[in-house]
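With one protein chain removed, the remaining protein chains of the complex are shown where they sit.
Here the chain labels run A and B in written order, and each chain numbers its own residues starting at 1.
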Amino acid sequence: MTDHLPVLLVVVPLVAAPIAALLNHPRLSWAVAVAATLWALYAALELLSQTMAAGAIHYELGGWAAPYGIEYVVDPLNAWVVVIVTLIGALVAPYARVSVEREITEDRIPLFYAAFILCLTGLLGIAVTGDVFNVFVFLEISSLSAYALIALGSDRRALTASFQYLIMGSVGATFIVIGIGLMYVMTGTLNMADLADRLPEVSGTRTIPVAFTFLTVGITLKLALFPLHLWLPNAYTYAPSAVTAFIASTATKVAVYLLLRFFFTIFGATFSFDVMQLDRILMPLALIAIVAMSLVAIYQENVKRLLAYSSVAQIGYMVLGISFASVLGLTAGILHLFNHALIKGALFMSMGCVMYRVGSVRLERMHGLGRAMPWTMAAFVVGGLSLIGVPLTVGFISKWYLVQAALEQGMWPVAGVVLLGSLLALMYVWKVVEVAYFREADPELEISEAPLSLLAPTWVLVLGNLYFGINASDSVDIATRAAEMLLGALS
Amino acid sequence: MIDTNLVVGICLLLPVLGAILVLILGSRPNVRETATLLIGVLTFWHVWGLLDPLREGARPRLELLEIVPGVQLAFEVEPLGLLFALVASFLWIVTTLYAIGYMRGHHEKNQTRFFFFFAIAIAGAMGVAFSANLFTLFAFYEILTLCTFPLVTHHQTDEARKAGRVYLGILLTTSVAFQLLAIIWTWQLADTVDFTEGGILAGTASNGVLSAILVLFVFGVGKAAVMPFHRWLPAAMVAPTPVSALLHAVAVVKAGVFTVLKVAVYVFGIDLLGTLAATTWLAWVAAATIILASLVAFQKDNLKARLAYSTISQLSYIVLGALLANESGVIGGGMHIAMHAFGKITLFFAAGAVLVVTHEKDISRMHGLGRTMPITFGAFFVGSLSIIGLPPAGGSWSKWFLGMGTLEAGQVGLLAVLMLSSLLGLYYLLEVPVKAFFFRPLDDAHRGKGIKEAPLPSLIAIGITASATVGFFFWPDLWHELMTMVVSGVGQ
Partner (left out) sequence: MTALGLFNYWAVIFLMMVGFYTLIARGNLVKKIIGLNIFQTSVFILYITMGKITGGTAPIFVEGGEDVIYSNPIPHVLILTAIVVGVATSAVGLSLVIRIKEAFGTIEEDEIQDESL
């Protein structure tokens, strides 16, 4: 069975989704979702250990040989991304039961789980496929289910947020299709490895730069790089808590993976950065994202929105690392993929706990929560410290490599901006901490600690923040391998 | 006989264990405090036990794990670190004793949380003292910042919240923006961040680049309170007095100047430091801090505020000592860590005792109090002498070596600064006991006649630190020996 893991990773959740919908029972559908995510996590870990030991796995779908058939390729980079996605999925699924019962009407709960599993399927599919058109299909599977998930939010503004995301997301996806089509016209292939072989011959034509441009815009729209982030804050704010925790830690990460895959594996770093000079676009935008979006986050009164803007800033960090196009820079970017998933997962989950007890995550409703919900707020504090980049948390490891990458190229002002971003993060995290610990709670409201089924997954992520901040050797090792592979692909 | 390498770990774990015990025993204050005291004594005993191996030339080392390739979480005991650890762990015992009297006498709330974070802060200070590389030091430096935040904002009032903002804002800003940058830069240049005798940066980059790194370090260690990054220290004075005493006269601020000294000796190396363009003008920045902080201290009527500015001034003595880049300067700076710690903690203890007994914070309202609290103000007098640098108090030795250092460096101007600052200190510190002993008591004060001193545990604590201050005038050998070991290692 292990031979078929790459495809089973995707197919099992794909089959589980309609089952969850057909069972049409809140608890049973939930059980299916938990089982599917656990299976995916197992498969992902197994794949990661296989690729780290024996190199990339190539799987021919239906036995049709590449480049004609669709091929799934698992290498250290996407095995890593798959682990991130499934890990978050496997923690959000048990978390969702209680959280969703509070935020979604009962008749929709089975459908919620169906959409949730589909979204996971799509994200996993994007990650493992080695075929560019397949990427588009899975992208739409994950996006369409994400629109549905966001629209399930209890606030009616969730509907408009979802619609806005649908319009922008579809435009982004269509841009990607155009880019893929133009590449196909010039090379006659859709297989990523094959494309990488054939593109250099035709890269002098006018078509390929146009394809490159369409893909750049489409992908950066999906990963919410400033200024194409407009869909993100509303979507994160009004989506159900479990959905926010899941999408915030996975969807944009997978989009960043796509960016890496297209620009390094397919086009090659030489074409992307020397010919097209992608870094001249990415780096300024990333720097603006870090500073401007952190500043905007400071002024938010809704903590989920605050964290959403923070996410846009953090995506800036990942893109900044990528824009160095060096091993250190890519390592930093890929590390931050994982680290930021842990951070934002923990933070959004703790806000889900608050949502469950208080019914709102606006700052004025969170007075004195440090005393009423000590474990929840402690989780937020640790996650927040990690976001700031305090030593012995994962956030620090990311900063450590990012600053190194900047200094390596003599760009110390860039290093300065990275550290400035940490200080801005301090300001918006502390804003929440002060409200929770220094404001007196309304004595008439009796708020108790969140139930264990919410706290346990939250704290798993919190401890992950500490563990991978203290013992980062493994994650750094994987990220370095992935970075070397991406840069080695061109030579 | 336990392996000395393990003793390092024990010294770090004991305070953490103490913190956990405090949590468990929270509901029974007597048992809780006994446990803290006991753990404090044990910690100090173990730290003391490291002294002999060190004299024999051993460098106990404990490597925990590799955080990222090439960078370890590791500890190594060297003389400077041991000096800091000895001071911090000994004064922890004394302060716990003092805090028992103070916190009860003052009816403070949330005492369990207080003692918990207090113990964690000591663990942080131990980590700083024993760190084997810049990364470990930075990690514990930040832990120290974060776990003292709840202590500073203990009262959870609006005032405490604002002070907490300043505290955290300045300390984290400087450390993240400057210090971390300097550390990563060092790592990039030297390919190591281990503290090594003779330094690691020599010959890795141009004078200009290394100067820039030095500037980043000196200002990045916000805890050293070199102007203009000193505002957090007066802000931290909203904390209960034991916190101000141990953390903002000993553990936190000394962690700052300790870092500066350690960077000067083990990252740059004294020889390299002397050649850098930035060293001299940074020394003058420290000198300016010494004078300006003294002048500000003059104008403060609030006793704790005055002591805070006095601390800022004295910390820059140590920074200055490091930047003189010669043996006397480093010896003087290191000895001043110990001397100033004992002197200043005595002053804070006295200030807290006055607060508990009379609820007075302002110097102008302490007229005549010396008659009711003779021991307290007597101790204050002794502490002041040490800070000023007059015999018979320990501070005179460190100032002596610092003065020698300025002359060796050929900086007569800096010597004049030291002299001027001592004169200023003479006034702003001795004003307090003079007013207390020789001025007529205020009329409106409905104070009882006769002796009314602080609670007994606090009084004992004051007595211990005051006598130690005098004792170090006659027996400064321990501190001098340790610092000689530091510089002789350098000279090899």
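Following the convention adopted for this analysis, a contact is a pair of C-beta atoms (placed from the backbone, for glycine too) under 8 Å apart; a residue touches a chain by one contact, two chains touch by 3 or more.
Remember, it's a predicted structure, so these values are computed and weren't measured experimentally.
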Which displayed chains the hidden chain touches across the whole complex: A
Given A:59, A:95, A:136 or A:380, the one touching the chain that is not displayed: A:136
Determine which one of A:34, A:178, A:441 or A:487 touches the chain that has been left out. A:178
Among A:159, A:281, A:427 or A:441, the residue in touch with the chain that has been omitted: A:159
By the contact definition given up top, give the residues of chain A that touch the hidden chain. 133, 136-137, 140, 144, 147-148, 151, 156-157, 159-160, 162-163, 166-167, 170-171, 173-174, 177-178, 181, 184-185, 188, 190
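Everything below uses one rule, namely that only the chains that are shown with their structure count from here on.
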Could you tell me the distance, in whole angstrom, between the mean C-alpha positions of chain A and chain B? 44
Enumerate the contact residues on chain B facing chain A in the complex. 65-69, 73, 135, 138-139, 142-143, 146, 153, 156, 158, 160-161, 164-165, 168-169, 172-173, 176-177, 180-181, 184-185, 187-188
So in the complex, which bits of chain A are touching chain B? 385, 388-392, 397, 399-401, 403-404, 407-408, 412, 415-416, 419-420, 422-423, 426, 430, 434, 437-438, 469-473, 476-477
